[in-house]
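What follows is a single structure, written as structure tokens, with notes after it.
Apart from one protein chain that is not included, each protein chain of the complex appears where it belongs.
Note that the chains take the letters A, B and C in the order they are written out, and that residue 1 is the start of every chain.
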Amino acid sequence: MAVFHAKRLIRFGHCDPAGIAYFPAYIDILVGVVEDFWTMLGHPWTDQLGRRHMGTPTAHLSCDFVRPSRHGDQLLFSLKAERLGSKSLTLVVDVTRAGELIWSAKQVLVAMDMKTGLSQPWPDDIRVALQGFIDTAE
Amino acid sequence: MAVFHAKRLIRFGHCDPAGIAYFPAYIDILVGVVEDFWTMLGHPWTDQLGRRHMGTPTAHLSCDFVRPSRHGDQLLFSLKAERLGSKSLTLVVDVTRAGELIWSAKQVLVAMDMKTGLSQPWPDDIRVALQGFIDTAE
Amino acid sequence: MAVFHAKRLIRFGHCDPAGIAYFPAYIDILVGVVEDFWTMLGHPWTDQLGRRHMGTPTAHLSCDFVRPSRHGDQLLFSLKAERLGSKSLTLVVDVTRAGELIWSAKQVLVAMDMKTGLSQPWPDDIRVALQGFIDTAE
Partner (left out) sequence: MAVFHAKRLIRFGHCDPAGIAYFPAYIDILVGVVEDFWTMLGHPWTDQLGRRHMGTPTAHLSCDFVRPSRHGDQLLFSLKAERLGSKSLTLVVDVTRAGELIWSAKQVLVAMDMKTGLSQPWPDDIRVALQGFIDTAE
């Protein structure tokens, strides 16, 4: 199973008065990493939204926050596609600092027709690209 | 079991180019609702952080996003304390619009000593206040 | 000249590791106050964007940050409309805590046709409402 990696710096603006990363900021960063995953796959959100009138809203998110990260920390996001459904995609993401787990997430995305607001099957080319990512040995 | 209610307006700044609330903005709003819960309980975060040098970081969060909300929607957050551990608290929150479920969350908070970064038992007065909230008939 | 007042609480999530409000959070709060001003005026953004296909993007913003605010502070936003142009509106906002100036802003909004992306004259009813607000003795 392939893994998509993305690095992110914990910035001043991500941190709270307790001096650690504010977890809602993590969720915003995660969305950006998932955005980069789609771009890497060859199906950027700009194309999905602009040309296909299709979105991938999040139906479920669960996170475990294992230890805090701090201003200046370099985090590595490692994303795997755990399950490809006909209309959904389950991503699992580990976030580490120097090999140590900081937090992890499971996120379920749903393919949605933006004109009707209803879920839809993945377009063939996107399904093939996702399956290819899943089948690729790391 | 008591329920803490808080209303929130979905603002322009909460919404994304798909025209619906951006889910990381929901998480930020949730933190504010939980902050108001602590204030209602008589133990505001300003006092916990400032006087007690204690925080309540989130160890776990899971969310189900059932249907989108839009700019201008009035959402009602209904928060229950599902379980009080010696060092943790599990909150469950339903977010509705005119009685219809928009999303729901389960959040586990941990009492933490900010000087050591280690979990700690709830101070007696906070434990009593939390237990009182749980035991109150709605 | 009338003044529109709005109260805002500085929340945990607005503050930075220096323990004071993060100024980009102020700007997001300001947008919400301006959104409430339009709603008070009877021309909410949801109606402007949804029915009129019109927006009011910001062309200019200048801010002076006089003293810091902290987690738990109650701020009062006092908004005046300083100048109504044929296609623009200049707002001035003072933000105070217990009568003491924390920061102030001048913001120039432009009426924009969202279909063309070009500026447009204020619709008559909006212009009348803005002029009425300006002419009202406080």
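Everything that follows uses one rule, which is that a contact is a pair of C-beta atoms (placed from the backbone, for glycine too) under 8 Å apart; a residue touches a chain by one contact, two chains touch by 3 or more.
What you see is a predicted model; the values in this text were computed from it and never measured.
Within the whole complex, the absent chain has one touching residue among C:Leu9, C:Ile27, C:Leu76 or C:Ala129, and that is C:Ile27.
Mapped onto chain B, the interface with the missing chain covers residues 12-13, 15-17, 19, 22, 24, 71. Residues of chain A in touch with the missing chain: 11-13, 28, 31-32, 35, 44-46, 49, 71-72.
Chain C residues in contact with the hidden partner, per the touch definition given at the top, are 17-18, 20, 22-24, 27-28, 30-31, 49, 55, 57-65, 68, 114, 117.
Following the convention adopted for this analysis, only the chains that are shown with their structure count from here on.
At the far end from chain B, in terms of centres built from Cα atoms, lies C. Copies chain B and chain C of the same chain sequence form an interface built mainly from equivalent positions, shared numbers / all numbers used being over half. Put simply, the C-alpha centre of chain A and that of chain C have 34 angstrom between them.
Chain A and chain B have centres, each the mean of its CA atoms, that are 24 Å apart. Averaging Cα coordinates per chain places chain B and chain C 28 Å apart. Residues of chain C in contact with two or more other chains: 12-13, 71.
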